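The other protein chains are all here in position, but one chain of the complex has been omitted.
Note that the chains take the letters A, B and C in the order they are written out, and that residue 1 is the start of every chain.
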Amino acid sequence: MHPTEPKLLRAYGDRDGDGMVQLSFTLPLPPSARAREAARRFAEAHGLHEPHVTTMEACAEGFTYFVVYGHSRHSVDVSRIEVPELKEQPLTRDEVDQRIKTRLGRKIVLVGACTGSDAHTVGIDAILNYKGYAGDKGLESYKGFEVHNLGAQVENAALAARALALGADAVLVSQVVTQRNCHKENGAALVELLTRKGQRDGLVLLFGGPRIDHKLALELGFDAGFGPGTKPSDVASFLVHRLCGEA
Amino acid sequence: MHPTEPKLLRAYGDRDGDGMVQLSFTLPLPPSARAREAARRFAEAHGLHEPHVTTMEACAEGFTYFVVYGHSRHSVDVSRIEVPELKEQPLTRDEVDQRIKTRLGRKIVLVGACTGSDAHTVGIDAILNYKGYAGDKGLESYKGFEVHNLGAQVENAALAARALALGADAVLVSQVVTQRNCHKENGAALVELLTRKGQRDGLVLLFGGPRIDHKLALELGFDAGFGPGTKPSDVASFLVHRLCGEA
Amino acid sequence: MAQVPVDESVVSACRRHAAAIADDVQTYVDRHTTVGVERTVARALGALGADDQGAPLANVLVDRYQAAGLLGHGIALPLGRALVRGAASVREAAERLAYGPDIDLLGPGPALGEVRRSLETATAAALAAIDGARTDREARKAALPPAREPLRYVIVATGNIYDDATQTRAAAFAGADIVAVIRATAQSLLDYVPEGPTTEGFGGTFATQENFRIIRRAADEASREYGRYVHQTNYSSGLCMAEIAWMGAVERLDMLLNDAMYGILFRDINMCRTFVDQYVSRRIVARAGIVINTGEDNYLTTADAVEKAHTVLASQFINEALAHRAGLADAQIGLGHAYEIDPRIEDSFLLEIAQAQLVRQVFDRHPIKWMPPTKHKTGDIFQSHVQDALFNLVGVTTRQSIELLGMFSEAVHNPLLMDRYLSLKAANYVFSAARHLGEEIEWRRGGRVEQRARQVLGEAHALLGEVERRTIWDAIERGAFADVKRTRHGGKGYAGVAAREPGYLNPLLEALEA
Partner (left out) sequence: MAQVPVDESVVSACRRHAAAIADDVQTYVDRHTTVGVERTVARALGALGADDQGAPLANVLVDRYQAAGLLGHGIALPLGRALVRGAASVREAAERLAYGPDIDLLGPGPALGEVRRSLETATAAALAAIDGARTDREARKAALPPAREPLRYVIVATGNIYDDATQTRAAAFAGADIVAVIRATAQSLLDYVPEGPTTEGFGGTFATQENFRIIRRAADEASREYGRYVHQTNYSSGLCMAEIAWMGAVERLDMLLNDAMYGILFRDINMCRTFVDQYVSRRIVARAGIVINTGEDNYLTTADAVEKAHTVLASQFINEALAHRAGLADAQIGLGHAYEIDPRIEDSFLLEIAQAQLVRQVFDRHPIKWMPPTKHKTGDIFQSHVQDALFNLVGVTTRQSIELLGMFSEAVHNPLLMDRYLSLKAANYVFSAARHLGEEIEWRRGGRVEQRARQVLGEAHALLGEVERRTIWDAIERGAFADVKRTRHGGKGYAGVAAREPGYLNPLLEALEA
C-alpha cells in the first residue's frame, strides 16, 4: 500500500464495510427501559449506528453494565499513519558478537533496571538475564555484552549514578505499573535527570514494558521503546545497529 | 430524579467520571505498529481519550482483532430521555380472570404466531402455552383467555385470515430472527396488511421477541412490545388493562 | 477413562426397539416416493438448469408429473422413454417433458427393459460423479495429517456467499476443521433449490450447488495453505433433503446435517414426506462417504434438557437404525446432542458430562456431534464465553468427535469474524490444557455421574419400548420428541408424496440400494 494513497478502513464484522464493533461499559443508574435507551444513546454518541443493547444488568446498586453492538460510522485512514517502527535487520547471535568484536573491540556495557517503586522484574530479567524469554537467551548470554541488572525499585538517581560509575553504553529501563501514567512520569524524569547531569548524550536509552511502544519512548526522549513480546535478540540487534554503526 | 433537571451520565470504570469503556473490533489489515496506531485512532474517532490497545492479534489473513480501553468523552443526559414504558399494575391470576369475567363477560380471544419464515416457537409458546415461562404459567392456563397458538412460520396473510375467522381480540406476534432487520419489515407489513383489510381497529396488536421493546413496537404500529424475560402474567395484565378498561 | 457404567443388555434392547421402529418406517418408505426424490433422480440423471424465472428444470418436470398423478411411476420412466424415443440426452428429454405442450402420459410405449437400458449411461455417470468426489476426498485427506478430535466445527452465515468464503478462510486460519454455511431461514420450506451464487439471505446463506462450489474452493485453498483438511458441511434437510444430498455428494461436501425427524419437528414438514426423503438422501450420502450429523441437539431447545435428556438418546437409536437401513456405516452416522442444561441448575456440569459420556460409549463406533449451549445464552457475551469453556471441557474430556464451537455472541447475531476467532482460540486452549483429562478420571461408583447415566439410559429404553408399541407415527403425534406434536398428514409438503406404482422406476436408487 502506498502511504499517500488514502486508504479508509472500517471495522469488519462479517461483511465488508458493516462497521460492526462491540462496546461495553457501566453507567451509574439502575436498569430500566430508560437505562436501556440511555445506553443506546451513549453508544450512538460514539458513532454507533443502530446500536443493539444485548445486555443490561445491575452490576452494583445504582450501576448497570451494558454490552452493545453497533455499526460504527467511523473509519481510519491508514495511509496517513506514520508510525516510527523499529525495523533493524535481525542479527544472529554470532553476527551480534562478531560486530561488537570487530567494530567496537570491547564489550558493550549495559545497565538495566525497573525504576521507581515498580517491583516488576520479570520483564527486564527476560531481556537481560541468561535465561531470556520464550527460548531466546538474554543479553547476558552474549559475549559482546557486559550486563548489570540492578533489579527493581531502583530510583532514577541511583540508576543514573550507577550508569556513570559503570561506564554504561546503554541504559535499559523497564516500567510495568502504568496506573495514571506513572510510567510516563518516571520515564520523562529520568531523561530530564540524565540530560541535566550531562549524561544523556552518548548514552543509548531504552524503554520497555507491556504498555510501552517505540512511539511513546521517542516522545518521552528515549532512543527506542520495546513492548510486550520483545525478545532479547530484538534488543541485541538494535543495540548493535546503534552502537556499531550500520552495515 | 426530576425528568427535566439535566442529568449527565458518564461511563464508570472505577472512579467517578473516568468514562472508561471497552471497545473491541476487527480492522481489515495485518497486525503491525501501524495497525496498532490505526486502532488507537479508530478508538479516538469514537471519542475515547487515551485509548489503550490491549490486544492486537491476527484473526485471519489480513484481519486484526483489537481490544481497546479508553476514557469516553461522551455523556448522556438521562433527564431528556422519555421512553414509553409499559407500567400497568401487575394483576394476579385471579384479578385477571375476575376482571375479564365481570367487565367483559366472555373470554378474550387471542391468536398468536411466530411469523414469516421464523421458526422460533419457544418464545411465543412460553407466553401462550400452559407451561409458561420461568414458573409463570402461560395464558392458556387462565380461565379468561381463549388461546389459539398457530405456531411458527405463519405468513402474515394466514395470520390475518385466522384472526378474522376466530374473532380475535388480540393478535400476538413473535419475531426472533432479526438479521438485517427482517423482524421490522415483517412487523410493519402485518400492520399494513391489517390496516388495509380494515382489521387493525379494535384489535390489540402485540409484538414480542428477544430484540423487541415497547418503543420499537409502537414505532412499527403495534400497541405494545415485549422483550426478553417477558412473563405471561405481564402480557395478561396488559391485555386486561387494554380490553377491560382501567380500574 | 471417564467411563460410565453402560448396561449392554439395555443397549441391545434399545437397538431392538429402534430396529422395529425403523422397519415400520421402512415399510412405508419402500412404497412411496416424493417430488423431492424424483427431482433428485432427474438432476442426477442430467436434468440440470433453470428457466428464466429461476424455476429449476427438475421442478417444472416433476411438478407436471405430480399434477398429472403419474409421479408414482418414477420420473425416470418418462425420461427413459423419451431417450428411447430419440432425445439426445436426459436434459433434452427433461426439457421436452417439462416445457413441451404435453407430457408423456406413460401409456403403452417402449419396453421397460429398453427404457432401463437407455438410462444406464446417465445412471453410471451419476454414480461416477459421486464416487469421483469420494475418491478425491479420500486422496486429499490421505495426503494431509489426520485431524485431532474433537474436530472444531464452526458456522459461517453472512447471507452473502462471497463473505462466507472470506469467513471460511478466516475460520481455517484460526484453526477450524469444519466449516458449515448456515442456511437462510426460509430455505427449508422452499420446495426447490435455488440456482447460482447468492448474496442475500436472512439468518444464513442459501444452499445452492454453485454456493457449495464457492465454499469448496475456499476450503480447499485453506487446506493447502494450512496443511490441514478443511471439511465443508451444509444441510440436507427440509423439503429438498435428497436433492441437496445429491449436490453435496458431487460437490464433495464432507458432512451434511441430516436427520430423520428434524424437519417434522422443527420445520413442520409432513412426516410421510420426511421419512421418504431422508431415506433417499441417506442412500446418496452413504455412497458419497459423507458423514451425517443428526439433529437431536435441537430437542433440548424446545424441551427441558434435564427432564428430556433421554429423548435425545432414544432418538439417536432411531436415527441410527434408519441410517443403517439406508446403508450408512457407523462411521458415517454422526449423532447429535447438546449442552443445553439450564446453567442455573446446581451440578449442571455433572449432568452434562454424564450425558456426553453415555452417548460417547453407547455409540462407540460413531462420530458424535456435540453442540454448544445456545438456549440459555444471553447477550452477556462475557458470561457466554464461560459457558462455552465448560462445554469445551466436557467435549474434550468425553472425547466427542465433532464439536460445534459455541459463540459468545450466540444470543446476539450470527458469528462475526472476531467471535469465531475467539471461540476457536478458546477451544484450542481448553482442548490442549485438558487433553488427557478423560483418561485420568474415574467416576465414583454409584455417584451422581454414574446414576445420571444409568437413569437416562433407562428412560430412553422405556421410551423406545413405548414408541415401538405405538409406532413412531403415533409417538410423534403425541409429542414424544422435543415436546412438539405433529399429525401424520399435517405439515408442509404432504402433497408432494406419491405412492409408488407397480413397476416404479428409479435406476439411481436401485444402484444405490444394490
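Assume contacts are C-beta pairs under 8 Å (C-beta built on N, C-alpha and C of every residue); 3 or more make two chains touch, one makes a residue touch a chain.
If you're wondering where the values come from, they're calculated on a predicted model, not measured in any experiment.
S.K.: Let's see if you follow the contact definition: name the visible chains touching the chain that is missing.
M.R.: Every shown chain touched by the left-out chain: A, B, C.
S.K.: Which one touches the absent chain: C:F212, C:Y262, C:F408 or C:F481?
M.R.: Candidates C:F212, C:Y262, C:F408 or C:F481; residue touching the omitted chain: C:F408.
S.K.: Which of C:S348, C:Q361 or C:N414 sits in contact with the chain that's absent?
M.R.: From the options C:S348, C:Q361 or C:N414, the contact with the absent chain belongs to C:S348.
S.K.: Please identify, in ascending order, the residues of subunit A that touch the omitted chain?
M.R.: Interface with the chain not displayed, on the subunit A side: 24-26, 57-61, 63, 65, 116-119, 121-122, 125, 151-153, 177, 179-180, 182, 210, 228.
S.K.: What residue numbers in subunit C mark contact with the hidden partner chain?
M.R.: Interface with the chain not displayed, on the subunit C side: 1, 343-350, 380, 382-383, 385-387, 389-390, 393, 408, 422, 425-426, 429-430, 432-437, 439-444, 447-449.
S.K.: Applying the definition given at the start, please give the residues of subunit B touching the unseen chain.
M.R.: 12-16, 20, 22, 24, 52-55, 57, 67, 69
Keep in mind that, in the parts below, only the chains that are shown with their structure count from here on.
S.K.: Quick one: subunit B and subunit C, Cα centre-to-centre, how many Å?
M.R.: Once rounded, the distance between the two centres reads 33 Å.
S.K.: Which subunit C residues sit where two or more other chains touch them?
M.R.: 159, 378-379, 411, 413-414, 416-418
S.K.: Please set out, as single numbers or ranges, the residues of subunit A touching at least two other chains.
M.R.: Within subunit A, the residues that touch at least two other chains are 12-13, 16, 20, 22, 24, 52.
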